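Every protein chain but one is kept in place in this view of the complex.
Each chain gets a letter, A and B, in the order it is written, and its residues are counted from 1.
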Amino acid sequence: MDNNSEFAETSKPQDKDILAEIDAVDELPTAPPKRRIKLSWVGKVSVAIVVFWLVICLIGPTIAPFHEMDIDGDDGFMGYHTNEYGTFYLGTDYLGRDTLSRIIYGARNTIGISLASTLLAYLMGITLGILAAVKGGWIDMGISRVNDAILSLPTIMLGLIAIAWLGSSIPVLVGTASIIYASSVFRIARALGQDIMVQDFVEAAKARGEGSWWVIRSEVLPNAAMPLATDFGLRLVFVVLFISSLSFLGLGVQPPAADWGSMVRENLQGLPYGSYAAIWPALAIAMFTIPINLIVDDLSAKAGGSLASKMV
Amino acid sequence: MIFPQKLAVVLHLRWYKTMQREKLVEVKDLKIHAKNDDGDIIPIVKGVSFDIHKGEVVALIGESGSGKTTISLAALSYTKPGLFFAGGELLIDGEDMLQAEPLRTREIRGAKVAYLAQSAAATFNPAITIGEQVTESAVLHGILSQSEANKRATELYHALELPDPDRIGFRYPHQVSGGQLQRLMAAMALCGKPDLMVLDEPTTALDVTTQIEVLKAFKKVIQDENSAAIYVTHDLAVVAQIADYIIVLYGGEVMEQGTAAEIINNPSHVYTQRLMAAVRPKPQAGLGSSVADEHEREIPAVKATDITAGYGGIIDGEPKIPILRDINVSVKNGHVVGVIGESGCGKSTLARVMAGLLPQSRGTIELDNEELEGDLRNRNLEQLQKIQFVFQMADTALNPKQVIGDIIGRPLEFYHGLKGNARHAKVVEILEMVELPAEFASRYPMELSGGQKQRINMARSLAANPEVMLCDEVTSALDSIVGANVIKLLTTLRDKTGVSFVFISHDLSTVASFADEIVVLYAGRVVEQGPTDDVLTPPYHPYTRLLISSVPELRIGWLEDTMQKREMAVGIAKDVEITSVGCPFFNRCPMGIEGTCEKQTPPVHKTDTDHQIACHRSIEELNMVEFEVQEALEHKKADEAIV
Partner (left out) sequence: MMTKMVLRRIAIGVATLVVVSVIVFVMTSILPGDVAQIILGQSATPETLAALRIELGMDKPGYIRYFQWLGNMATGDLGISKAGGATIESLISGRLGNTMVMSGLVAVISIPISIVLGLWAAMHPGALLDRAVTFGTLSLISVPEFFIATILVLILAVELHWLPSTAYLTGDETFAELLKALAMPLITLVIVVSAQMIRMTRAGILNVMSSPYIEMAILKGVPRRRIILRHAFFNAIGPIVNVIALNLAYLVSGVVVVETIFSYPGLAKLMIDGVQTRDLPLVQACAMIFCGAYVILILMADIASIMSNPRLRNPK
């Protein structure tokens, strides 16, 4: 090998360094790698949009040009116009109310109800899911079977049956949505919990003699937090779609309260006459749900993509 | 170092011949870099040069991070995702692989250069028959027609000594064993008659008795096909058997290169010397450490009596899936008991039973002469504290969301009620014991190297201040130098603290260098146990003999020597069978007595030193040296011929 002798010569002086390096790899502290969440620019823009909507929810009524129920427009289904009460940037709805103001007010209902339902669903789902995963046995069997039954029904059917039974009101909506979605949260929390429970570090805690509560608090929850947070976004989108669909069917938030889903329904008749009053609230929903899904997408690992790029 | 004159001549001739041969591969100043998520460029291969001649086997040897796999994949014009070629040339027949067009790479891969991966179980597609996968490449590249390829595949199955060679191609990967799959992968690589084969740690995942079979098969086909090969491994002893030329890598650079004889017999670079020092010595008597007198006590720390255990619930007092049967092991205070056996023999299960993680279905566990409950949930705090389990993989055994201080601090708090500053002081003390700096207390596990994590893993158990530590394969996932250091640490700890160890490993050399006593498990039973020196010298149980002779030696020609002895051995490559009657080793035993061994549970021969062998053969027969065994075998063969 021609290059052998030459290489041996150049490598000799490094011997000491290399030995030191070998020991360093095994024994000495290495610099801590950075730990942080990275978002692409799409993700960052999406976060900004979601934050924008949350701010609207909080301060909406103070910045809305009109009250949600005031009929101040010149007529129903009008486009952009100005009169003595102010400017109707997005026009008016079928009654002549300001569409922009109703979207701002509606954010509170749509996002508020969805957020409340999702939080409640998470509270129930995680508690039961982790409990089932940690305790196993009969507790797990019992909760899981009931849960399977709920999951074996289409969500909209459950919603329709519940409303047929109890009538429509905000507490019924929140209750129904949270129970329906708690079952999917339960399934995910349980699966995550079970994955973590078979990890060696949990086994080590069990071998030490730790009780269930400590295992849940110190071993399971910290490791389940991030995946559950990501799932929260997905679940919130589902709940928004669920609530909006019910409202759209006239079974959700009842008039005259503003809600994005019911606003589309009310103004659908204006569509053939060229009124965009039904389009704006629909766009508002999209502007809230799409960014959330984009954030979730950004945070999830893109499995397989890199190897796929190696195909020829 | 002295080496036989004759061998030197042979090797020299071979070397001379090599020099005359045509160059197949020329690697010049090869540089491969990685780009991480932050866009930083990290050099992985930092300018490597070497040549491969036609028909030559070149070994790339190094530990993790040496860049050996990365270099070998460059021969297929391939980089793992995230890596890219940064400079240099890799010429095959004068064509630069680094510059190949995408469509050209497809023509090269599988046809000109073929790849053999480490884990065949993962690299065979579970949804496609073996035959289709073996012939796929040759047919796709238009080298052979489907029927020609099928024929060639069958020939290769024969050459690789696969069972049922005419029909194995119709089976699916999950229907054959791991060792067979590894050989089938060789058939897959060879089917298209490549000029160069890249073998990436092809025997690392195998048991030692399977490895020797696969190694032999590889060597045979490489010679038959006269194919050149790049053999990537971390195992010097394996390299010594198969390579003509060795390149020692560290951190993406060549430390030393030369003919196999030069490197093995006369390593000149300090790193190579270091690597060789960490190589498992041949397991033999006299290497084990011995217990310091001050820690010697009469009663055993842990004693397992007549343990039967398994999974899947218990039916009529027998586990549904039995793993262990009638195990008797006792661990004296301050002693190290090594438990050795191949995958699936139940060695980890034994430790789990002792720890109470898997309650036994029969038998008793005693701690300091006091019977323990089978289920750890019924054991008291003191009993739990005295037996500590150290898991195999530090990566999964440490909670990624806890800092080291909390990981080590928890047992201190849980068993000994230490809190606040007292706890921290003790954590620092324990970190010192495992030779790590105090500032590690505030780090997360992912901020440590593999060896460091394994130390933390042991530190957590030490923090409990146990009487017995159950160590489950604690060095198997580590590089040899790092692993050797961990063993050194364990020896120090045992001298300092007097803690007893149950040391579980598949690696006989590691066990031999550390244990006072050895327990040999086969298919869930103890076939032999006793003081280390007695187990490693005759009389042997036939399985122990097989195990010892299968450990590769760092010596050129070892494989041939051993195979000569073993040519006679019957059914070495057969699968392990878990039986409830008779001797489980019968179907692989060269000394089996038909009509007795498979029907009756073997008697236990005891010697005066607590050395026990469970075998139907007498101590005298087991005491025979190799050639006498061969004679016995020939006798047996003759007997069989008559039958």
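Criterion: a contact is a pair of C-beta atoms (placed from the backbone, for glycine too) under 8 Å apart; a residue touches a chain by one contact, two chains touch by 3 or more.
In this text, all values refer to a predicted model and were calculated from it rather than measured experimentally.
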Of the chains you can see, which ones touch the chain that is left out?
A, B
Residue of A:Val172, A:Ala191, A:Leu241 or A:Leu299 touching the missing chain in the full complex
A:Leu241
Using the touch definition up top, pick the residue from A:Ala164, A:Val198 or A:Ala229 that touches the left-out chain.
A:Ala164
In the complete assembly, which of B:Ser64, B:Thr123, B:Thr497 or B:Thr596 touches the absent chain?
B:Thr123
For the chain not shown, which residue from B:Tyr78, B:Phe391 or B:Tyr522 touches it across the whole complex?
B:Tyr78
Which chain B residues would touch the chain omitted from the figure, given the whole complex?
73, 76, 78, 105-111, 114-115, 117, 119, 122-128, 136-137, 140-141, 171-172, 174-175, 188
Touching residues (missing chain, whole complex) on chain A:
148-150, 152-157, 160-167, 237, 241, 244-245, 248-251, 261, 264-265, 268, 271-272, 274, 278-279, 282-283, 285-286, 289-290, 292-294, 297, 302-305, 307-312
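Here is the rule we use: only the chains that are shown with their structure count from here on.
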Can you work out the whole-Å distance between the CA centroids of chain A and chain B?
46
Please name which positions on chain A make contact with chain B in the complex.
1-4, 7-8, 11, 15, 18-19, 21-22, 25-30, 32-35, 38, 199-201, 203-204, 206-210, 218-219, 222-223, 306-307, 309-310, 312
Can you check the complex and tell me which residues of chain B touch chain A?
37-38, 49-51, 65, 78, 81-82, 102-103, 105-106, 245, 250-251, 253-258, 268-271, 274, 355-357, 376-377, 379, 381, 384, 388-389, 391-393, 396-402, 410-411, 414-415, 435-437, 439-440, 443-444, 446-449, 451-452, 460, 464, 481-482, 485
